[in-house]
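Every protein chain but one is kept in place in this view of the complex.
Chain IDs A and B follow the sequence of writing; residue 1 opens each chain.
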Amino acid sequence: MDLAFTLIRIFIFPGLLFLSILAFLFEWIDRKAYARFQNRIGPLYAGPSGILQPIADFIKLMGKEDITPRYVDALIFNNAPIFAVAIPFLASLYLPLDGSPILSSFEGDIVLLLTLMTLYTIIAFIAGWASTNRFSTVGAARAVLQFLAYEIPMFISVASVAVYVGSTSLTYISMNQPVPMILLQPIGFIVFVISMQAELERIPFDIPEAESEIVAGWLTEYCGPKLAFLRFAEDLKLVFCSGLATALFLAGGSGPILPPLIWFVLKMIFVVLLSSYIRSLFARFRIDQMVSGCWKYLIPLSILQLILTRFVGVGLRWL
Amino acid sequence: MSTFNIEFIVKDLMNAFPNKILDYKLDGARSVFVSIDASILHDVIRYLKDRYDLKHITTISGTDLGDSIELIYNLSPLNRRILVNVKVKVSRDNPHIPSVVSLLPGAVLYEREVHDLLGVVFDGHPSLERLILPDDWPEGVYPLRKDYKVEVK
Partner (left out) sequence: MSLYQVPIGPQHPAIKEGFQYNFILDGEVIVDVKLRLGFMHRGIEKGMELRTWTQGIFLSERICGICNVPHTTCYCLAVEKLYGIDVPERAKYLRIIINELNRIHSHLLWIGVLGMELGFHTLFMYVWRDRERVMDLVEMISGNRVTPSMNCIGGVVYDITPEMIPIIRRNLDYLEERTKYYKSVLEEDPSIRARTVDVGVLSTDKALDLCAVGPTARASNVKSDVRFDDPYTFYDMIDFNLITYDTCDVWGRAMVRVDETLECINVIRQALDKMRPGPINVKVKRIPPVGEVTARVEAPRGELFYYVKSDGKETPYRVKIRTPTLANLPSLCEMLKGYYIADIPAIVASIDPCYCCTERVIFIDPNKGKKWTWSYDELRNYSRKYYGVGV
């Protein structure tokens, strides 16, 4: 009975199936919001108000011909999409969606989650490298270069939160925020959101996939079901990152009246809308501008936040 | 300004290159066609460039006249107010003429185009390759020559 319950929690609710539905829902929200910011309509016909459009796209791509070019490294090329999907799934299982995570929580699970994100970037790199296509190579190189720039401020801003709360367990952090961290550590939140935008490879940081320059970057050679999986993986990453932002900065599932799960999802939607808004505001940066901007501005800001937390925030808490 | 008077420029050219300026014809108030001998093309262009600052070349038009190929170099000064069209003729069987790219760097693509479509060889051009026609276009067939027949339905 216990085992069945656990399995249901892992695979169905609020596990993999629920996360998949959230992924498609968030993609729809993102596309609709982006369209409205741009004075157009967005998906409209698939389902009421276009809500089934991401699922329709997924099914369509799954039905397309699966081509493996002759000169790619077949082992990596064919299996990268599977890893790309598995990593955010695994990471999302540690999010305290309804108060407690699906898999167990432990001290240091934040470090595990950030490591999983690192792993994703490495998968992106070797997927692009294995494609042996000029555009993919450039995209893969850019993905790693971008990673060097945004990973550090992201880690530091997460560390600031952990230092303040006094724990490195995501569940503990999300449950123990009488005042949401966004108010106590606004600089950290801003740094985290910008780094998240870079992590998710969205404008203004979609440099590894820059459509107008290198076709599709490291995704260029993928088509059909593999591409469907990679795009699904991007949506899952969106779910995970917004979940992470919610758990760290927006006090997780706490809130009056409604159950914690609803609050958690609503706050995740807020983060997704914020990300869509940023996406519609900017042009794409060049890789050198992005890297130098991160090192010149984001990292000092995140370090500032850490210092403030260590000396001011912790001191304030003891007052 | 007198230097932008077309008649003045043509008379000056005729003085500078006696007997080599074959003909001239006005074309509206601001343009003139000047026919010259092919041997002095370089000197005429250099003269016009140095004396009247006619540095801007609009294009090189090539026309197959049946017995020869006529090239027209359209030059204008910095402020583009006038157009001096220098016409030379090259023979069809041996269409060679010195390239003007050393004097007018902007002419590089125009010479390639004329070479591609009419078969004129510009001696001294840095890279006289195909510009417009497909890579597997047969050698020696020049579409803009009059003997190239096109099937029209």
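Just so we're on the same page, a contact is a pair of C-beta atoms (placed from the backbone, for glycine too) under 8 Å apart; a residue touches a chain by one contact, two chains touch by 3 or more.
None of these values were measured; they are calculated from a predicted model.
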Shown chains in contact with the undisplayed one are A, B
Omitted-chain footprint on chain A covers residues 37-40, 134-135, 138, 203-204, 206-207, 210-215, 280-289
Hidden partner sits against chain B at residues 27-28, 30-31, 33, 55-59, 61-64, 72, 74, 76, 78-81, 83, 85, 104-110, 113, 117, 130-134, 136-138, 141, 143-144, 148, 150-153
